[in-house]
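These notes concern the structure reproduced below.
As you look at this complex, bear in mind that one protein chain is not there, while each of the others sits in place.
Showing subunit A:
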Amino acid sequence: MKFQNLTIQEMRQKLKSGDLTSVELTRACLARIKATDSQLNAFITVCEEEALAAAAIADQQLAAGNAELLTGIPVAVKDIFNTLDVRTTCGSKILDNYVSPYDATAIVKLRQQGAVIVGKLNMDEFAMGSSSENSAAGAVRNPWDQERVPGGSSGGSAAAVAAGQVVATLGTDTGGSVRQPASHCGVVGLKPTYGRVSRYGVIAFASSLDQVGPVAGNVEDCALMLGAVAGYDPADSTSVDCPVPDYLENLQEGVAGKKIGLPKEYFIDGLDADIKQAVDAAIATYRQLGAEIVEVTLPHTDYSVACYYLIAMAEASSNLARYDGVRFGVRKDNGEGLIGMYQQTRSAGFGDEVKRRIMLGTYALSSGYYDAYYLKAQKVRTLIRQDFQNVFEQVDFLLTPVAPTPAFKIGEKVDDPLQMYLSDIFTIPTNLAGTCGLSLPCGFSQEGLPIGLQLIGKPFAEAEILQAAYAFEQATDWANKVPTL
């Protein structure tokens, strides 16, 4: 059997029984990456030596009977995670030479669980984008159709899993950056509740919205990955000190008697016909599984893109002030003094999309405009959160499309930033409200492109949407489809 068809749970069994060693598994994984990545460009850095060393240690632990959740399993992470002694670029020229002096908390947790980190995944520069085209390392390609984008910003994280390069990955989701690429690549991606996973050591984009999320080939593996990285971290004052449930324990719970809300604002004219059909079929499946379906309303949905981009750009302009050529990164200096050095460094180091967001964010925060733009957006954010609080008094979770269209063509939206931003309309509100959401495969377009279904849960109700996703996955066979590569 090819390793790329195994799940994490199957790998664990084979490692435990001695059918397979971690070194063998890691070599197979590295070989698969070597064979396929010239087509996909999903990886920025492959850590062959470090991975094989970690695999050898994992084999010793397995032999001694000391297996943790991920002992000996090869995984990969978005290049936004600080990873000790490994190049960490965040998809940017400005961090081209940056080698991290420490591990992000999520990386520490993966290592504690015995995971073998095989590399760093490609992404939109500083996680700003919905297509993974804005990367200093070049665009990522969709494994289902290499002329198309894999989604973004965690495009590498989703493409690598879809292509069987690794069994699971970590991404980050600020406005849909895990769920939208998972949808476009036909894999499972989860954005946990804000505060569920530590952001320490995750290169910051918009600090009040950023959240770490797992991507995997099926719901059970996604639940396992979440369990591995979730939890309070004193190093992240916004992580929440509440117990982490065992996400695998009641996965088979089912949805009988559950009340599922369909927000009418997410089923608008202009929604792609294939997507509408696939989502309608999913609704019928849930009905058959015993759930009650009710229409609900999130009246401020239409304002979420404007609200999100003002807040995210304002926070980004502040977070990205640190890239000044002083402490790390690539410095450009042609002898025009300190301010000149800052300007040359930043102008040469940032890509167009990042500059655009820094500019808009700086403008929105600048004297005379703060109240009209930033403060106004923060107030609208309150209204959007209230929408969710209201519907969660009526239903257990929400069911929606992930994106208004399947994966678009590479280059199609690069010259029209607003069109690109509007493609995030169904994923953004979850981040603004601070709640959790996941994307799972629910069908294909007529052109053979994967379509994702989004389940949005109450704050800290990841277990509940994972159970609902698992029930759907068991009742359908979308998760078993893989692209040919």
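Going forward, contacts are C-beta pairs under 8 Å (C-beta built on N, C-alpha and C of every residue); 3 or more make two chains touch, one makes a residue touch a chain; residues count from 1.
Keep this in mind: contacts and distances are computed from a predicted model.
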Quiz item: For the chain that is missing from this picture, which UniProt protein name fits: "Aspartyl/glutamyl-tRNA(Asn/Gln) amidotransferase subunit C", "Methylamine utilisation protein MauE domain-containing protein", "Ferritin-like protein" or "Spore germination protein KB"?
Solution: "Aspartyl/glutamyl-tRNA(Asn/Gln) amidotransferase subunit C"
Quiz item: Per the definition of touch given earlier, which of A:30, A:248 or A:358 contacts the omitted chain?
Solution: A:358
Quiz prompt | Contact residue for the chain not shown (choose from A:3, A:373 or A:392) | solution = A:373
Practice problem: Determine and list the subunit A residues touching the chain excluded from the picture. | Solution: 97-99, 101-102, 194-195, 208-209, 234, 237-238, 240, 300, 302-303, 305-307, 309-310, 317, 321, 324-331, 333, 335, 337-344, 346-347, 350, 355-356, 358-360, 362-363, 366, 373, 375-383, 385, 417-418, 431-435
